[in-house]
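Let's look at chain A:
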Amino acid sequence: MDRRLFVKLTGLGALGLAARPALDLFAAAEIPAHSPLAQRRWAMVMDLRKCQEAGDCEVCIAACHQAHNVPKMDRPDEEIKWVWKESFHHTFHDQEHPYLDEQLRHGPVLVTCNHCENPPCVRVCPTQATWKRDDGIVMMDWHRCIGCRYCIVGCPYGSRSFNWQDPRKHLAEPHKDFPTRTKGVVEKCTLCEERLTRNQLPACVEACPAGALVFGDLGDPDSPVRELLKSRYTLRRKPNLGTQPQVYYIV
Partner candidate 1 sequence: MLEKALYGDRKYWTWLAALGAVGLMGVLFYFYQFANGLTVTGLSRDVTWGFYIAQFTFLVGVAASAVMVVLPYYLHHYKAFGKMAILGEFLAISAVLMCMLFIFADMGQPFRIMNMFLHPTLHSMMFWDTIALSGYLVLNVVISRATLSAERKGLPPAGWVKPLIYLSIPWAVSIHTVTAFLYAGLAARPFWMTAILAPRFLASAFASGPSLLILLALILRRVANYDVGKEAIQKLAVIVAYAMSVNVFFVLMEIFTAAYSNIPEHLLHFEYLFFGLEGKSALVPWMWTSEILAVLTLILLINPKTRAKEGLLGLACAMVFVAIWIDKGMGMVVTGFVPSTMGLVNEYFPTLPEIGITLGIYALGALLVSLLYKIALGVRRSLV
Partner candidate 2 sequence: MSQGKLKPEELARINYQPPAKGWMDPDVEFRKGTWCYGAVPDTLKYLDLPLPKKWQPSDADWQLPPNWKQIIFEGMRERLQRFRTFKVFMDICVRCGACADKCHFYIGSGDPKNMPVLRAELLRSVYRREFTKAGKIMGKMVGARDLDEKVLKEWFYYFYQCTECRRCSVYCPYGIDTAEITMMGRELLNLLGLSIEWVNTPLANCFRTGNHLGIQPHGFKDSLDFAADELSDLTGVPIKVPINEKGHEILFVTPSADYFASPHYFTLLGYLALFHEIGLDYTFSSFASEGGNFGLFHSHEMIKRLNAKIYAEARRLGVKWILGGECGHMWRVLHQYMDTMNGPADFLQMPKSPLTGTVFNNAASTKMVHISEFTADLIRHGKLKLDPSRNDHWKATFHDSCNPARCMGLFEEPRYIMRRVMNHYYEMPEDTIREQTFCCGSGSGLGTDENMENRLRGGLPRANAVKHVRDSKGANILICMCAIDKATLPPLLEYWVPGMEVGGVHELVGNALVMKGEKERDTDLRGQPLVKPAKEVQDAA
């Protein structure tokens, strides 16, 4: 792991643990002057070539879905997906042309929630069950979601999934450390915010054997994501919509 990132994650975790217990007014802990989250801007860079070299991407998907109790639905049209493979055509159809490199055209593209800078799903949600955290994570509150699915309608990237039925029946081995969802709520990638507080990288990033996924803080000029974005040309999905996705693709 990148050392600087590690330090950062550790700091964040420690601060998180030490943060003010909201219940107890007489808590001894000190309240930090401002939330550290505001200084961060998490982003992910995916190197598609490396992805394709690594093989079928199933490892990172499995890691994510296992960590978050994402069920495997029987019906494809009810699939719950936090991170998954798509064709180049469906991911970047506005940037596709007949003369595209064949490997790129046919190889898989890993997609997930883009944690947009300007997320339309957040704008439409009528109950603030989804919102953008200070560190850029587009977060969800499954306790509050009323299941109206407006966010799915508003998301240009198909990143959100709805629990059309009870997901628990479709979980082979539920994982106790992370809650499942109940039927009737929307869910999606949370950028492993629960892992970040514990000084861990997102599950998919950690799992990728080819190191195709790079995670980091755009707020830090020396972060590896900044390095990559500086040195390599990257694509983002549907840039014309002004959503400012924070998942970047190196083609």
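A few points about this structure:
Following the convention adopted for this analysis, a residue touches a chain if its C-beta (ideal position, glycine included) is under 8 Å from a C-beta of that chain, and two chains touch if they have at least 3 such contacts; residues count from 1.
Per the selection procedure, all candidates are chains of the complex that A comes from, given by their letters.
Predicted model, so just to flag it, every value in this text is computed and none were measured.
The contact partner of chain A in this complex, picked from the candidates 1 or 2, is 1.
Chain A makes touch with candidate 1 in their complex at residues 75, 77-79, 86, 89-91, 93, 120, 123-129, 144-150, 152-158, 161-166, 182-186, 241-243.
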